[in-house]
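Below is the structure I would like to discuss, written out as structure tokens.
Here the complex is missing one protein chain, while the rest keep their positions.
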Amino acid sequence: MTGIALRSENLSRSFGGVQAVAGVSLSLPEGQVTALVGPNGAGKTTTFNLITGNLRADSGTAEIRGKPIMGLKPWQVARLGVARSYQDLRLFTHMTVRENVLAATETSSWFWQPGGRRAQQQREHRAESAMEATGLTALADARAVDLAYAERKFLSMARILAAEADIWLLDEPASGLDLSSRIRFGTLLKDAQARGVAICLIEHNLDVVVELSNRIAFLDQGKVLAEGDPQTILKDPALAAIYFGDRPQEAA
Amino acid sequence: MTAFLINLATLAAISGILASTLNFIVGYAGIFSVAHAVFFGLGAYGGAQVALLLVPNPFLACLVAAVIAGGLSLCLALPALRVRGEYFVAASLGLQMVAATLFAELKPLTGGIGGLVGIPRPEILGTIVPVLPLALAALALILWATARLQRGTFGRTLQSIRDADSAAESLGKNVNAAKTLAVVFACAGAGVAGALYALHLSFINVESFTLDQSIQIMAMVIIGGAGTLWGPLVGAVLLLSLPAVISFIPFIPPTEVGAVQQIIYGTAMTLLMIFRPAGLLGDMSKGKSTA
Amino acid sequence: MLFLQLLLNGLQTGAIYALTAAGFALIFGATKIFHVAHGTAFTIAGYVFLFAWGAGWPSWLGVLASIAAAMVFGIVMERLVYRPIQRHEGSFFTVFVAAFGVSIVVQNIIGMIAGRGFATVDTPLSFSAEILPEIFVAPMLWISLATAGVLFVALTLFLTRHPAGVALRALAQNPDLIRTYGLSSNGLSVLAFAIGSALAAPAAIVTAMTTGLNEAIGHHVMLISIAATIVGGIGSLRGAALAGMMLGIAESLALTVVDTQWAEAVSFLVLFGFIIFRPAGIFGVTQTR
Partner (left out) sequence: MIGRRGALATGLALPFIRPAFAQTAEPYVMGSLFPMSGPNAEFGEAFTRGAQVAIAHINADNMLRRPVRLQSEDSQALPQPSVIGMNKLINIDRASWVLSSWTATAKAIAPIGDRAKTIMVNGGGVGPDLSGLSPYFWNVIALAHLEVQAIVPFLVNQRNVKRVALIYVDDPLGDGILGQLREQLPRHGASLVGSYSVPRAAQQFGSVVARVRQSRPDAIYIASFGAQQAQIVKGLRDNGVTQVICSFSGFGLDGIRTLPEAEGALFTTQKLDFESGDPITKRFATDYQARFGQAPVTYHANYYNAAYLFGVLGRQVEQAGGEVNGETMRAAMLATRKFNLVGGEGEFDELGNMLTQLQVNEIRGQRVIAVG
């Protein structure tokens, strides 16, 4: 039933001699939550940046449903249905919650959006339901800077929801959330999964990984060491040793 | 008295256009340009040449001015796409200084420091019209357009780019295109102001398009309140009429007139910024609003 | 021969630019305040020296008075203008406009007190002698180069050895680091303004002796300082000083290829080019996200 939404082959990138990503091959199937795990500096966020076009890969390819995306600009990749969140959120701080979400529905950079009033109403409707789903409706007119931490995280999710993308790249979306928020976040993911969205998330807390994801890709030193279902991967003692930093060169 | 006020109102309307258009890129797109006078100048030279060589039709002059200023504003858009904040301020500073030298040296087009004289007064259908109604109409049009754009989706796009350009881009917004559009729109507006200025004064030279002028326009925006619709207009009227009002103060020794006026002017500027840092119409409660 | 002569002239101009630019860069690096009234500190320092000289003070006293005046101005700006503004809203241009207002006021007050127009300190030190055929050099060249050199060594020592200096550098890189030093960033920002403004004084004195002063002279100096700070790479004192020196030399050597009226535009063309092609400056590191 599932196709592969996004596939990367051998993505590589080095910074001044340091190989940050060394040949990452990754597939994100539709309707699955893939967790990208690995120690700090494993190249997780860099992988995201290579896929979304924020960074240029030294070598390797990536494609969305067979369409190559290497060399495209971030906004072009986004228009192919990729939405991402950032670890530092990057909200539109001085705009209200509603404006933040509405902005995610408007992709044209022209003086006005195409489609006239009808499309405008549809976008507003999408924004309202995204706020509804993330529990931000009551805060619609608050400015992003004035929100509490968890609310900000949900705002960043609301933007992604409203963007109606079918590939989500989420950078530590659940970190710092309390239990009830995490449950609500889980529901968001389940709903999206049910709609066939391919989700990839970076997460450090392994409990959360188990709770939210059904696949794991284990990254270390810029390579995917293992890929598979959470139980098998997390039980592998070699991977655990790497993850918990037992190796001397990881001590820093 | 009326003629004095009409002249002042005309200049205020022209400054209002300049401040509003600059506010569009400063207050909404976060592009801090100190080169607005360059595009004011390009429009003024363009409009003046149309009136001198072809016909003194104000609409044609404004159109040509807008096209020239808007077209050449890509010089400003180029650094705006690459760098932000202080770097961009410095880039626009460089552009302003180089452009002022060019204005002074390209004598066949600009008349150099001697300037262009005898620019005919604007005519519509063979009758001479004063510049004030034209300037007010242009100001109203530009305020209307900026208000529409600022409140609409384009304004939202610009603000999102100002607050977090990478996030805006990853939501599918073509950041470079939006920034370029904003710059072209604002600079074309400055060009229109330039054409009106040339028609109003009948004389222009490079001294009206220097860094000092750019800073003055910037001060109008900041003092009025960046990112507000009416703030820049208030700032323009204030900064333009303040020296005129000061000049009514009696009993200043004639040889010290300039210094005393400038001291009052500078003091007012500084005090306003200390006590109303968000500008006269800016929202004090907003905290750090830009940059 | 012309090339060598222009190079020497460029060095003298460059030394002045380097000192003021370093001051600007120090202030900007440590406080993130775009101190456009830096040129005003320069003007004040120059005129104070001029008055001291005219009143017959010994020159060392004049130099001290001039440095003190520049420092006081810097500190007053920090305490009375920048800090109240930043308390509310640190908007970049709010600071810019406020500082610009101050520079207008000071320029006109100086015009009223000292008289308008040209003023110079008349000294044989600025008078050139022919040291080689066709090469004219004034003692001021050596004095200004030596001053710039000594001050840079002193400044580098201060910034690398003295705890307050180290803290200043840290502040430039990361304001949060400061808490670990147990120094208040308020005190440090006053220190940055004091030292940065003081650096303008020697440059102003050299200018008073060579090209002479007028009340509007600070304007140009400030523009060059901004350009040098950017070209050198924000946060890099070494870069700002080197870039100031480079802009001075470029302005002068440009005369071998272009007509004289374009010399000044050359500096700003260099600036514009740098921002387009190497925004991080000479010593800056390109930031990756």
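Which chain is which? They are A, B and C, in the order written, and residues in each are numbered from 1.
Rule of thumb we're sticking to: a contact is a pair of C-beta atoms (placed from the backbone, for glycine too) under 8 Å apart; a residue touches a chain by one contact, two chains touch by 3 or more.
Keep in mind the model is a prediction, meaning the values are calculated, not measured.
Novice: Using the touch definition from the header, name the shown chains in contact with the chain that isn't displayed.
Specialist: Even though it is not drawn, that chain still touches B, C.
Novice: Which of C:50, C:71 or C:102 touches the chain that is not shown?
Specialist: Answering carefully, the residue with contact to the hidden chain is C:50.
Novice: Among C:115, C:149 or C:163, which one touches the chain that has been omitted from the display?
Specialist: Considering the complete complex, C:115 is the one touching the chain left out.
Novice: For review purposes, identify every residue of subunit B that touches the missing chain, sorted by number.
Specialist: Residues 1-4, 7-8, 11, 101, 104-105, 112-115, 117, 201-205, 207-208, 243-244, 247, 251-259, 261-262 of subunit B touch the chain absent from view.
Novice: Write the list of subunit C residues that the hidden chain touches.
Specialist: 2, 5-6, 9-10, 12-13, 50-51, 53-54, 108, 111-120, 122, 126-130, 134, 136, 138, 210-212, 214-217, 219-220, 251-252, 255, 259-261, 263-265
FYI, only the chains that are shown with their structure count from here on.
Novice: Rounded to a whole Å, what is the gap between the Cα centroids of subunit B and subunit C?
Specialist: About 30 Å, centre to centre.
Novice: How many angstrom lie between the centres of subunit A and subunit C, each centre taken as the mean Cα position?
Specialist: Result: the chain centres lie 47 Å from each other.
Novice: Give the residues of subunit B touching no fewer than two other chains, as numbers and ranges.
Specialist: 166, 286-287, 289
Novice: Give the residues of subunit C that touch two or more other chains, as numbers and ranges in rising order.
Specialist: Correct list: 289.
Novice: Mind pulling up the subunit C residues that touch subunit B in the complex?
Specialist: Touch list, subunit C to subunit B: 28, 34, 80-81, 84-85, 88-105, 107-109, 111-112, 223, 226-227, 229-230, 234, 261-262, 264-265, 267-269, 271-272, 275-276, 279, 289.
Novice: Can you name the residues of subunit B that touch subunit A in the complex?
Specialist: For this pair, the touching residues of subunit B are 149, 152-154, 156-157, 159-160, 162-164, 166-175, 177-178, 181, 185, 286-287, 289.
Novice: Okay, in this complex, where on subunit B does subunit C touch?
Specialist: Answer in residue numbers: 26, 32, 78-79, 82-83, 85-91, 93-95, 97-98, 101-102, 104-105, 166, 211, 215, 218-219, 221-223, 226, 256, 258-260, 262-263, 265-271, 273-274, 277-279, 284, 286-291.
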